[in-house]
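Apart from one protein chain that is not included, each protein chain of the complex appears where it belongs.
After this line comes chain A, so read on.
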Amino acid sequence: MNMIQAINSAMDVCMERDDGVTVLGEDVGYFGGVFRATAGLQKKYGKNRVFDAPINECGIIGVSIGMAAYGLRPVPEIQFADYIYPGMDQLISEAARLRYRSAGDFTCPITVRSPFGGGIFGGQTHSQSPEGIFTHVSGLKTVIPSNPYDAKGLLIAAIEDPDPVLFFEPKRIYNGPFDGHYDRPVQPWSKHDSSEVPEGYYNVPLGKAAVVRAGEAVTVLCYGTMVHVALGVAQESGVDAEIIDLRTLVPLDIETIAASVEKTGRCVIVHEATRTSGFGAELSAQVQERCFHHLEAPIERVTGWDTPYPHSLEWAYFPGPVRLGQALKRVMKD
(Lines give C-alpha, C1' and ligand atoms only; values in the text may rest on other atoms or scores of the structure.)
Protein backbone atom coordinates (compact mmCIF):
# COMPACT_ATOMS: atom_id res chain seq x y z
CA MET A 1 0.00 0.00 0.00
CA ASN A 2 1.08 3.56 -0.53
CA MET A 3 0.34 6.08 2.20
CA ILE A 4 -2.95 7.21 0.69
CA GLN A 5 -4.17 3.61 0.51
CA ALA A 6 -3.04 3.05 4.10
CA ILE A 7 -4.98 6.11 5.25
CA ASN A 8 -8.01 4.94 3.32
CA SER A 9 -7.68 1.52 4.91
CA ALA A 10 -7.48 3.06 8.39
CA MET A 11 -10.76 4.90 7.91
CA ASP A 12 -12.32 1.79 6.42
CA VAL A 13 -11.29 -0.32 9.41
CA CYS A 14 -12.58 2.28 11.88
CA MET A 15 -15.88 2.74 10.05
CA GLU A 16 -16.38 -1.01 10.00
CA ARG A 17 -15.81 -1.28 13.74
CA ASP A 18 -17.69 1.82 14.92
CA ASP A 19 -20.76 3.17 13.17
CA GLY A 20 -20.19 6.56 14.80
CA VAL A 21 -17.12 7.19 12.65
CA THR A 22 -18.23 9.74 10.07
CA VAL A 23 -16.15 11.27 7.27
CA LEU A 24 -16.85 14.73 5.89
CA GLY A 25 -14.98 17.35 3.90
CA GLU A 26 -14.70 19.00 0.51
CA ASP A 27 -15.00 16.41 -2.29
CA VAL A 28 -14.58 13.43 0.06
CA GLY A 29 -17.85 11.70 -0.86
CA TYR A 30 -18.65 10.55 -4.38
CA PHE A 31 -15.26 11.60 -5.74
CA GLY A 32 -13.22 10.26 -2.83
CA GLY A 33 -11.14 13.35 -2.16
CA VAL A 34 -8.68 15.21 -4.36
CA PHE A 35 -5.93 12.87 -3.17
CA ARG A 36 -8.34 9.88 -3.23
CA ALA A 37 -7.90 9.25 0.51
CA THR A 38 -11.61 8.57 0.99
CA ALA A 39 -12.20 6.71 -2.27
CA GLY A 40 -14.87 4.04 -2.03
CA LEU A 41 -15.94 4.89 1.52
CA GLN A 42 -19.21 6.57 0.57
CA LYS A 43 -20.16 3.64 -1.63
CA LYS A 44 -19.45 1.23 1.20
CA TYR A 45 -20.87 3.15 4.18
CA GLY A 46 -23.48 5.42 2.63
CA LYS A 47 -24.03 9.12 2.38
CA ASN A 48 -25.04 9.49 6.02
CA ARG A 49 -21.51 8.55 7.06
CA VAL A 50 -19.37 9.93 4.22
CA PHE A 51 -20.39 13.19 2.64
CA ASP A 52 -19.13 16.27 0.84
CA ALA A 53 -19.12 19.54 2.71
CA PRO A 54 -19.39 23.14 1.54
CA ILE A 55 -16.08 24.95 1.04
CA ASN A 56 -16.11 26.25 4.56
CA GLU A 57 -13.48 25.07 7.01
CA CYS A 58 -15.08 26.87 9.94
CA GLY A 59 -18.25 24.94 9.18
CA ILE A 60 -16.50 21.63 8.57
CA ILE A 61 -14.77 21.76 11.93
CA GLY A 62 -17.68 23.44 13.73
CA VAL A 63 -20.25 20.85 12.66
CA SER A 64 -17.77 18.09 13.46
CA ILE A 65 -17.60 19.38 17.04
CA GLY A 66 -21.40 19.30 17.22
CA MET A 67 -21.43 15.78 15.79
CA ALA A 68 -18.88 14.73 18.40
CA ALA A 69 -21.04 16.30 21.12
CA TYR A 70 -23.91 14.18 19.81
CA GLY A 71 -21.79 11.06 20.21
CA LEU A 72 -20.23 10.45 16.80
CA ARG A 73 -16.53 10.28 15.91
CA PRO A 74 -16.15 12.66 12.99
CA VAL A 75 -13.10 12.54 10.74
CA PRO A 76 -13.18 15.85 8.86
CA GLU A 77 -10.76 16.41 6.00
CA ILE A 78 -9.28 19.83 5.35
CA GLN A 79 -8.23 19.59 1.72
CA PHE A 80 -4.88 21.31 2.25
CA ALA A 81 -3.42 22.34 5.60
CA ASP A 82 -3.01 25.83 4.11
CA TYR A 83 -6.80 26.14 4.30
CA ILE A 84 -7.18 25.20 7.93
CA TYR A 85 -6.97 28.80 9.13
CA PRO A 86 -10.67 29.70 8.67
CA GLY A 87 -11.40 26.79 11.02
CA MET A 88 -8.79 27.72 13.59
CA ASP A 89 -11.11 29.36 16.09
CA GLN A 90 -13.27 26.26 16.10
CA LEU A 91 -10.18 24.11 16.65
CA ILE A 92 -8.38 26.27 19.17
CA SER A 93 -11.18 27.83 21.19
CA GLU A 94 -13.72 25.05 20.91
CA ALA A 95 -12.48 21.55 20.06
CA ALA A 96 -9.31 21.87 22.12
CA ARG A 97 -11.02 23.17 25.23
CA LEU A 98 -14.43 21.53 25.25
CA ARG A 99 -13.51 18.76 27.67
CA TYR A 100 -11.70 21.20 29.96
CA ARG A 101 -14.27 23.94 30.06
CA SER A 102 -17.12 21.50 30.66
CA ALA A 103 -15.05 19.43 33.11
CA GLY A 104 -15.59 16.32 31.02
CA ASP A 105 -19.34 16.91 30.52
CA PHE A 106 -18.83 17.29 26.77
CA THR A 107 -15.93 15.79 24.82
CA CYS A 108 -14.64 16.18 21.31
CA PRO A 109 -13.24 13.01 19.74
CA ILE A 110 -12.61 14.40 16.27
CA THR A 111 -9.67 13.65 13.98
CA VAL A 112 -8.92 16.45 11.55
CA ARG A 113 -6.99 15.02 8.58
CA SER A 114 -5.07 17.35 6.31
CA PRO A 115 -2.30 16.99 3.72
CA PHE A 116 0.60 19.33 4.52
CA GLY A 117 4.12 20.24 3.46
CA GLY A 118 5.70 21.14 0.15
CA GLY A 119 7.85 19.71 -2.57
CA ILE A 120 5.03 19.31 -5.06
CA PHE A 121 5.22 22.74 -6.70
CA GLY A 122 2.18 23.84 -4.74
CA GLY A 123 3.25 27.44 -4.27
CA GLN A 124 2.62 29.34 -1.09
CA THR A 125 -1.01 28.19 -0.81
CA HIS A 126 -0.51 24.41 -1.10
CA SER A 127 2.77 23.80 0.71
CA GLN A 128 2.59 25.06 4.26
CA SER A 129 3.47 23.18 7.43
CA PRO A 130 1.32 24.77 10.15
CA GLU A 131 1.88 22.13 12.84
CA GLY A 132 3.78 24.52 15.13
CA ILE A 133 0.77 26.81 15.40
CA PHE A 134 -1.31 23.98 16.76
CA THR A 135 1.25 22.40 19.04
CA HIS A 136 1.12 25.67 20.96
CA VAL A 137 -2.52 25.01 21.84
CA SER A 138 -3.37 23.05 24.96
CA GLY A 139 -5.87 20.27 24.39
CA LEU A 140 -4.92 19.26 20.84
CA LYS A 141 -2.83 16.28 19.82
CA THR A 142 -0.72 16.54 16.69
CA VAL A 143 0.28 13.45 14.72
CA ILE A 144 2.43 13.19 11.57
CA PRO A 145 3.27 9.82 9.98
CA SER A 146 6.25 9.15 7.74
CA ASN A 147 5.35 5.82 6.11
CA PRO A 148 2.25 3.80 5.18
CA TYR A 149 2.42 1.41 8.13
CA ASP A 150 2.55 4.23 10.66
CA ALA A 151 -0.01 6.26 8.73
CA LYS A 152 -2.60 3.51 9.10
CA GLY A 153 -1.74 2.59 12.68
CA LEU A 154 -1.50 6.17 13.89
CA LEU A 155 -4.71 7.20 12.13
CA ILE A 156 -6.60 4.33 13.73
CA ALA A 157 -5.22 5.36 17.12
CA ALA A 158 -6.18 8.98 16.41
CA ILE A 159 -9.76 8.11 15.44
CA GLU A 160 -10.09 5.94 18.55
CA ASP A 161 -8.60 8.66 20.76
CA PRO A 162 -11.15 10.36 23.05
CA ASP A 163 -9.67 13.80 22.32
CA PRO A 164 -9.28 16.03 19.26
CA VAL A 165 -6.35 15.05 17.05
CA LEU A 166 -4.79 16.86 14.13
CA PHE A 167 -3.47 14.35 11.65
CA PHE A 168 -1.14 16.04 9.18
CA GLU A 169 -0.27 13.91 6.16
CA PRO A 170 3.02 14.66 4.37
CA LYS A 171 1.68 14.74 0.83
CA ARG A 172 5.17 14.67 -0.75
CA ILE A 173 5.47 11.07 0.36
CA TYR A 174 1.89 9.91 -0.28
CA ASN A 175 3.17 7.84 -3.22
CA GLY A 176 6.69 7.02 -2.14
CA PRO A 177 9.58 8.03 0.13
CA PHE A 178 11.53 11.12 -0.87
CA ASP A 179 15.18 11.63 0.04
CA GLY A 180 15.22 15.30 -0.91
CA HIS A 181 16.95 14.86 -4.29
CA TYR A 182 14.24 16.39 -6.41
CA ASP A 183 16.07 15.77 -9.66
CA ARG A 184 16.21 12.00 -9.47
CA PRO A 185 13.45 9.41 -9.83
CA VAL A 186 11.53 8.45 -6.72
CA GLN A 187 10.77 4.85 -5.89
CA PRO A 188 7.10 4.15 -5.18
CA TRP A 189 6.06 2.69 -1.82
CA SER A 190 5.29 -0.59 -3.58
CA LYS A 191 9.04 -1.18 -3.91
CA HIS A 192 9.78 -0.22 -0.35
CA ASP A 193 9.74 -2.20 2.92
CA SER A 194 7.48 0.27 4.66
CA SER A 195 4.74 -0.47 2.15
CA GLU A 196 3.94 -3.70 3.97
CA VAL A 197 0.67 -2.75 5.60
CA PRO A 198 -1.67 -5.32 7.13
CA GLU A 199 -5.22 -5.29 5.78
CA GLY A 200 -7.05 -5.44 9.10
CA TYR A 201 -6.92 -3.69 12.44
CA TYR A 202 -3.80 -2.64 14.30
CA ASN A 203 -2.69 0.60 15.82
CA VAL A 204 0.44 2.57 16.48
CA PRO A 205 0.02 4.29 19.85
CA LEU A 206 0.14 8.08 19.97
CA GLY A 207 2.99 9.62 21.92
CA LYS A 208 5.67 7.09 20.97
CA ALA A 209 8.56 8.08 18.72
CA ALA A 210 10.45 5.58 16.54
CA VAL A 211 14.20 5.24 16.25
CA VAL A 212 14.32 4.62 12.51
CA ARG A 213 18.12 4.44 12.30
CA ALA A 214 20.42 3.67 15.20
CA GLY A 215 23.63 5.69 15.47
CA GLU A 216 26.21 6.93 17.93
CA ALA A 217 27.46 10.28 16.63
CA VAL A 218 24.48 12.63 16.44
CA THR A 219 20.70 12.56 17.02
CA VAL A 220 18.52 13.84 14.19
CA LEU A 221 14.96 14.76 15.22
CA CYS A 222 12.48 14.81 12.36
CA TYR A 223 8.99 13.83 11.18
CA GLY A 224 7.05 13.33 7.97
CA THR A 225 8.95 13.85 4.72
CA MET A 226 12.06 14.92 6.59
CA VAL A 227 12.54 11.42 7.99
CA HIS A 228 13.44 10.23 4.48
CA VAL A 229 15.64 13.23 3.78
CA ALA A 230 17.52 12.53 7.01
CA LEU A 231 17.90 8.84 6.20
CA GLY A 232 19.28 9.72 2.77
CA VAL A 233 21.73 12.26 4.12
CA ALA A 234 22.98 9.89 6.83
CA GLN A 235 23.61 7.29 4.16
CA GLU A 236 25.40 9.72 1.82
CA SER A 237 27.48 11.54 4.40
CA GLY A 238 28.58 8.53 6.34
CA VAL A 239 27.81 10.31 9.58
CA ASP A 240 26.72 7.78 12.20
CA ALA A 241 23.44 9.54 12.86
CA GLU A 242 20.64 8.22 15.06
CA ILE A 243 17.42 9.26 13.40
CA ILE A 244 14.25 9.66 15.43
CA ASP A 245 10.88 9.90 13.74
CA LEU A 246 8.75 11.79 16.27
CA ARG A 247 5.43 10.51 14.85
CA THR A 248 3.50 12.48 17.51
CA LEU A 249 4.46 16.08 18.29
CA VAL A 250 1.90 16.37 21.10
CA PRO A 251 2.21 14.43 23.30
CA LEU A 252 5.94 14.33 22.64
CA ASP A 253 8.04 11.27 23.44
CA ILE A 254 10.77 13.25 25.18
CA GLU A 255 12.11 10.15 26.90
CA THR A 256 13.21 8.55 23.64
CA ILE A 257 14.66 11.86 22.44
CA ALA A 258 16.57 12.54 25.67
CA ALA A 259 17.97 9.02 25.84
CA SER A 260 19.31 9.37 22.33
CA VAL A 261 20.86 12.83 22.80
CA GLU A 262 22.44 11.75 26.08
CA LYS A 263 24.05 8.92 24.13
CA THR A 264 25.20 10.88 21.07
CA GLY A 265 25.86 14.28 22.67
CA ARG A 266 24.76 16.09 19.55
CA CYS A 267 21.39 17.09 18.13
CA VAL A 268 20.13 18.32 14.77
CA ILE A 269 16.48 19.18 14.34
CA VAL A 270 14.97 19.28 10.88
CA HIS A 271 11.53 20.38 9.75
CA GLU A 272 10.00 21.96 6.72
CA ALA A 273 8.04 24.66 8.56
CA THR A 274 9.38 28.17 8.93
CA ARG A 275 12.01 28.57 11.63
CA THR A 276 10.86 31.28 14.03
CA SER A 277 8.70 29.80 16.77
CA GLY A 278 8.54 26.57 14.80
CA PHE A 279 8.29 23.19 16.53
CA GLY A 280 12.08 22.94 16.27
CA ALA A 281 12.36 25.74 18.80
CA GLU A 282 10.34 23.68 21.27
CA LEU A 283 12.45 20.59 20.59
CA SER A 284 15.62 22.59 20.99
CA ALA A 285 14.45 24.04 24.31
CA GLN A 286 13.44 20.64 25.69
CA VAL A 287 16.70 19.00 24.62
CA GLN A 288 18.65 21.85 26.22
CA GLU A 289 16.63 21.59 29.44
CA ARG A 290 17.18 17.87 29.76
CA CYS A 291 20.47 17.13 28.07
CA PHE A 292 22.59 20.27 28.54
CA HIS A 293 25.37 18.50 30.38
CA HIS A 294 25.59 15.85 27.66
CA LEU A 295 25.79 18.24 24.72
CA GLU A 296 29.12 18.54 22.94
CA ALA A 297 27.95 21.04 20.32
CA PRO A 298 25.22 23.63 19.96
CA ILE A 299 21.87 22.24 18.81
CA GLU A 300 21.33 22.87 15.09
CA ARG A 301 18.00 23.64 13.44
CA VAL A 302 17.52 22.98 9.73
CA THR A 303 14.16 24.40 8.69
CA GLY A 304 12.24 26.21 6.02
CA TRP A 305 13.06 29.91 5.85
CA ASP A 306 10.89 32.58 7.43
CA THR A 307 9.32 33.36 4.07
CA PRO A 308 6.21 32.09 2.34
CA TYR A 309 6.84 28.95 0.24
CA PRO A 310 8.05 30.24 -3.16
CA HIS A 311 6.58 28.40 -6.13
CA SER A 312 9.43 28.23 -8.64
CA LEU A 313 12.12 28.39 -5.96
CA GLU A 314 10.67 25.77 -3.67
CA TRP A 315 13.91 23.77 -3.54
CA ALA A 316 15.69 26.81 -2.15
CA TYR A 317 13.13 26.82 0.65
CA PHE A 318 13.03 23.07 1.23
CA PRO A 319 15.53 21.91 3.87
CA GLY A 320 17.06 19.28 1.61
CA PRO A 321 20.18 17.11 1.66
CA VAL A 322 22.63 19.97 1.04
CA ARG A 323 21.52 22.00 4.00
CA LEU A 324 21.02 19.06 6.33
CA GLY A 325 24.39 17.59 5.26
CA GLN A 326 26.16 20.85 6.11
CA ALA A 327 24.44 21.03 9.49
CA LEU A 328 25.56 17.50 10.31
CA LYS A 329 29.13 18.43 9.43
CA ARG A 330 28.98 21.56 11.58
CA VAL A 331 27.81 19.72 14.70
CA MET A 332 30.39 17.01 14.16
CA LYS A 333 33.24 19.54 14.09
CA ASP A 334 33.03 20.46 17.77
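One rule holds in what follows: contacts are C-beta pairs under 8 Å (C-beta built on N, C-alpha and C of every residue); 3 or more make two chains touch, one makes a residue touch a chain; residues count from 1.
Keep in mind that, in the parts below, contacts and distances are computed from a predicted model.
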{"item": "Name under which UniProt lists the unshown chain, selected from \"Sodium:proton antiporter\", \"Chemotaxis protein CheC\", \"2-oxoisovalerate dehydrogenase subunit alpha\" or \"Electron transfer flavoprotein subunit beta\"", "value": "\"2-oxoisovalerate dehydrogenase subunit alpha\""}
{"item": "Identified contact with the non-displayed chain, of A:39, A:58 or A:186", "value": "A:58"}
{"item": "Option from A:120, A:254 or A:281 whose C-beta touches the chain left out", "value": "A:254"}
{"item": "Positions on chain A contacted by the hidden chain, ascending", "value": "22, 48-49, 53-54, 56, 58-59, 62-72, 74, 86, 89-90, 93-94, 98-107, 138-139, 141, 161-163, 207, 250-252, 254-255"}
